[in-house]
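Supplied in structure tokens, the structure appears directly below.
Removed: one protein chain of the complex. Kept in place: all other protein chains.
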Amino acid sequence: MAERRLTNSIRTLRFMAGEMTQAELGERIGVTRQTIAAIEAGKYSPTLEAAFRIAEVFGQPLEEVFQWGCVNPP
Amino acid sequence: MRNRLKVLRAERNWSQADLAEQLDVSRQSVNAIETGKYDPSLPLAFKIAALFGMPIEHIFFNNDAAQAAE
Partner (left out) sequence: MAEVRGTARSRYLKRFTLSMIAYAGLLIASVLALEYIEGSELANGPWRFALAVAPSLPLLATIWAMGAYLVDEADEFKRSIVVQSMLWGLGLTLSFTSVWGFLEEFAQVSRFPLYLTFPVFCLCMGVAQFFIWRRYK
């Protein structure tokens, strides 16, 4: 197994939740829109706490929101 | 964040050093996480969950959820 990378389905979940904007999501969990944008784009790894809060907003298990998988499968 | 790491570790008869070695982190790291003084990064939390074979939510608890459970 090669290196693992963190990915997320936040954008999809946002659209499915009545087209929630990044700003709205940010407000719901107490961070700025820029932070949500950075998390969504995979440029910033959120704290465990923030990840929990995001999952809570969408009512999903954490593994539905964030995935930690192999980048290069054998 | 609260967590059940100590309990899960005890179930498998692992010392903090054992767990640290399995996770490839320092023993101080394991101790700080167990005592709730240090929140692991998301990748490390995933690693821990994978090691114990259970979802992250079964190991770590958001403070609101922890209070609701009481």
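Annotations
The letters A and B name the chains in turn, as written, and every chain counts its residues from 1.
One rule holds for everything that comes next: a residue touches a chain if its C-beta (ideal position, glycine included) is under 8 Å from a C-beta of that chain, and two chains touch if they have at least 3 such contacts.
Please read these numbers as outputs of a predicted model, since none were measured by experiment.
Hidden chain, full complex: it touches shown chains B. Think of the hidden chain as still there; on chain B it touches residues 24-26, 28-29, 31-33, 35, 37-38, 40-41, 44.
In the analysis below, only the chains that are shown with their structure count from here on.
Each chain gets a centre from the mean of its Cα atoms; for chain A and chain B, those two points are 21 Å apart.
Chain contact summary for the complex, chain B toward chain A: residues 1, 39-43, 45-47, 50, 55-57, 60, 62, 65. Those residues of chain A lying in contact with chain B across their complex are 4, 6, 45-49, 51-53, 56, 61-63, 66, 68.
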